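Every protein chain of the complex appears in place save one, which is left out.
A, B and C label the chains in the order they appear, each numbered from 1.
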């Protein structure tokens, strides 16, 4: 057997040290080490079933693979930069153990080009399921805390300014709805990821009599990515993964922004648990919401990873190119980032102290009730909405000039305004003003579907909780399917090894 | 009534000229002009049905809206920067026509915050359907040309180097498969876009007795985006739209890269039709594939637009903020870009001249058949694949040193190599070598599912053509649903106007 | 003469309508219309001086160019998509006016490839000077308002939490320093942009006996971009322009974030002038800081534009490619965006109402003085800083548990803490505590260079104001150089036309 790297027979010189370090992907490959073993196991069982690998050699191969798996799990394996990738490493180890006559059969009818994309997809589908679960966990916590605070009145904001009277439950419930859409994106992405590229060869298939349906079954794929050029060359599913992660992180960054604003002394609506804050090396009074700031900063990571993958793909010709090797590195990074950020956010929201009295503090007499006043006038005082709006604006200005709030208005203030603005004589009584400017009553009247009215929030929480439960049940089923296929694969291997 | 802008009653000063130009969105709003009229029509019909707008006023409103639509269509309308947006413009025009008593009713129970997102979604769903159709048109052209060239043999590449023998049909068919996945993404995106946010008020709903289910029906939405905070504040569907466009453009950029390489004098595989090329201002011989280069350059536009939207969303607090106004501008730009690029690519591929003789030119004797030789040896000469591979590599080097090609090898060359590398005595005959190095025979033996073997390509084209047809049928149904809802809306409006 | 487009002699078919619209750059070229005329004027004067264009034909050409310029300025010109670009349009118009014998000379020894990059650089250098001026204007306003508020005490924040006692002057002055660095970046960029590519031909120069030094002088370039391949093919200066714009916008986005937070009811530190806010279509009380939100949103535009340009450049081969045509469109957009955002920010800061009493409101007794207490103990009580810090933290907790503030501490509290934490007997007197917890005194003691102490802020403002003045003087000189060169060009053209 020739010395040196397994695949460089055609090339006279080995990589020098620097190029080897530049070129190798062994570090990012560690994440697919066992996936590669599973992939080879399935492939070689299929080759045996097709009559290409004899049983004797198959037994040797399976034993060698399981030995490598054992060493890997026990931490005995480190892979140097002299290996281009994990695929070369594992094949080399097998050949070292059982010789080239048997070991040289493991790669029959396969190329690294279809092998690597199979490995990545095997890993990625697990990652997507994990992120899905983390997303549903965050949904659960949001719905739980929304339920606890369905009745807690607060200002809801637009443009960072006081908008209307609302409830904290409605706020938290909105977040849950957004994340349910993210989870839906993950589910649809999963379906595009979990298709089998194995058997596509380097780019144009193989003349070995393989059976792609069988490896599809053994590896728990839901279908086959048929066209061999497409299967080895495309990375649209990787870009989509990064895009979904970026959308999730964009959503989390807005939750983070709210939490950070609410944590300021000036707002004071919430207090993060100690384990999600840090102090200062010099300012002893500090309790900094630094974990959530860090999470907000990590939004950049996901946007960057997306651009990395899109740039990598841009304008490269069809067929596997080495540019795509970087896909792994970037995917793993953004996936881990998204996963941990979801978990951190779940923990922070589950444990944060909410201060209902602070939330309510600014509610009484708040000018946010001007819209209630306008709508009430439009409902009850024979004015069009735009007239009512103009009158309410006039009354806000009047109250500000008086240094009072809207609940101090008198019927004659309203009537005067109507006359002066529209030459209209209208009649309002004090109870209209009182009703329109009472926060609780006004919130009660907010009957539109989806409003922050406590009853409506509770209805939504109940119904959307059912949606969340369904999405979780479906996730569990998918996970079971995968685990069951892999279990069968290992049982088959064990049976054949005997 | 105070002069000046409709909504600035509370503010003493108007925008100065520069700020008005900075702030206004009227230019990007032109694209939603009619959507805004439809949205208001549906909302006001619902308000009438709920007993909030009397029939008489409704008639005046509907007439005014239709008059504005008529003027718009006939090009009579230009909107200056003194209007913040199209919503303010249209309400102002209605009030100007029919007075504030009737006209002032059109905005009852609604805010610009839910209105604008409704308008955008009404427009965006059409855009998505158009891009879907353009994608399916490109799929059709690819499948058509792939069918024409299913038998045309060419080199297929990896790393830009000769990889295996394949067919042009397989290449073109791979592109079609990729784009079918893109079309699937568009379909799933559509479902998330086509939900109704109208009735969410500024952020916290309304106390006007509206009926959100009715506007959902009137506007042809498939469901309701319930939570009022979510509905007015979220733009995840916009980010997803830009992400799908970026993925499509990334895919097109690779097709473009192939076309551009194939158009070089050195490759010479294809020639773009004159209408997709340009010449030089100074080099009279030039026929530049500039349209496809331009398309490749426009990939940048879609990546940029995605980053624009993601950045916009990053770290802004919940509730409508003006940052989000920019969503429109960016969305329209990337949608138009994607649409035209799909159409240009469709035209270029439909009309490009393919040169089978050039494609075949390098095939005979090509070293790309080394993999065939290795697989044949592994199949027939009692060698493991890795041994065969090493021998084939040895024979490639031998042929290069002799200045010949693989089809010139003799049985003894193979036997000598096996002995020298592995001390093995094997027996091969000339027919094995001939078979392994004949391009057509070798392609015939490539029996793996999804390979570029002509019969396999034809099978895939047939089956994936059925998929394409199904996706188109579903697209047509969706489009009909939307059109039918809007038709009913207009008929209802016409009936009520009488 | 053949009909149809000027440069398509080699091609049988014209663009169809859709491709023409896709391909044309006439819209983005409008911005370089006069630059193109200047470029041609300089080029043709040089050709005359080199004996290539006879005087008679030069006079005809110059007259035709000035006639086109006149029509352009009076708004008589619209360019249809049948022209690929403004260069083809102008040459066609000249030939139409004076015939191909004279008019056909204007493009001698030149290609669109060097021409377009010359035009863009002529325009871009003006744009950079304009953005520089806008940046310096913002610096001036910041320094002016910082000077007004050098003594106004406020909390300065880290992690959005109360950090130390500072001054508003220090805050505003920090912004000015950042923008001075941005202006420096613009100056260095300018030097790389203002070099002459004209005379590089399509990619490999020309055999016409041109004089590149002369056009460099006539057009006011500072030097020559020599290598013809580099000059026609590189766009690094465009990417750098977008990068500097993105950095500026990133900086502005942080100023915007401060302004928006300070504008909340909860902070209430400032109030934007009415002309930089807007109201609501439904909530009559609203005064939204929407102009600054919009500016923050437009940060996305600049990040997106940068990615657009970087993507465009990625992996395209050397030599002009049509991909680069998009450079213009993106550059103009990001330049205009940056320019207007700088101007809007300047106006908003110049006119915003600052409320010193609100800024001071939280200062007395603020725990932000804990660091002062720690430093004072470390200075005066024979404790290491870390010991003092731990004691100060202990005293903060003590005060919180008592519901009091730090200025209410007694000497024995400090002494007890030292004993309990470090078994140390220390002696402090009340005046130490009083001194450490008096905001004004404590700020006075903050003597480190660059601190927010009013005297230090004033020193910095004075010195950095000198820097700003120098940068402006240099900007004015650069602008004068350019204007003077162009003036000479036009005078030369006028003289020769007679």
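The working rule: a residue touches a chain if its C-beta (ideal position, glycine included) is under 8 Å from a C-beta of that chain, and two chains touch if they have at least 3 such contacts.
Given the structure is predicted, the values throughout are model-derived calculations rather than measurements.
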Of C:266, C:387 or C:413, which residue touches the hidden chain? C:387
For the full complex, which residue in A:48, A:221, A:237 or A:303 touches the chain that was left out? A:303
Considering the complete complex, identify which of B:26, B:186 or B:371 is in touch with the unshown chain. B:371
In the full complex, which residues of chain B touch the absent chain? 158-164, 260-261, 263-267, 279-280, 282-290, 293, 307, 310-311, 314-316, 362, 367-368, 370-371, 374, 389-390, 392-393, 396
Tell me which stretches of chain C touch the chain missing from the display. 1-2, 6, 9-10, 91, 95, 100-105, 107-109, 113, 156-160, 163-166, 170-171, 173-175, 177-178, 181-182, 184-185, 188, 192, 199-210, 212-213, 224-234, 236-237, 239-240, 243-244, 246-247, 250-251, 253-258, 261, 296, 299, 303, 306-307, 310-311, 313-322, 371-372, 375-376, 378-379, 383-387, 389-390, 393-394, 396-397, 421-422, 442, 445-453, 456, 460
Tell me, which residues in chain A touch the chain that this view leaves out? 6-16, 18-19, 21-23, 84, 87-88, 91, 107, 110-112, 115, 201-202, 273-288, 290-291, 293-301, 303-312, 316, 321-326, 330, 340, 343-344, 347
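Simple rule for what comes next: only the chains that are shown with their structure count from here on.
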Please state whether the interface between chain A and chain B is built from the same residues or different ones, using more than half shared residue numbers as the mark of same. same
I'd like the Å distance between the centres of chain B and chain C, where a centre is the mean of that chain's Cα atoms. 33
Approximate Å spacing (C-alpha centroids) for the pair chain A, chain B: 23
Multi-chain contacts only, two chains or more: what residues does chain C have there? 279-280, 282-288, 290, 293, 307, 310-311, 316
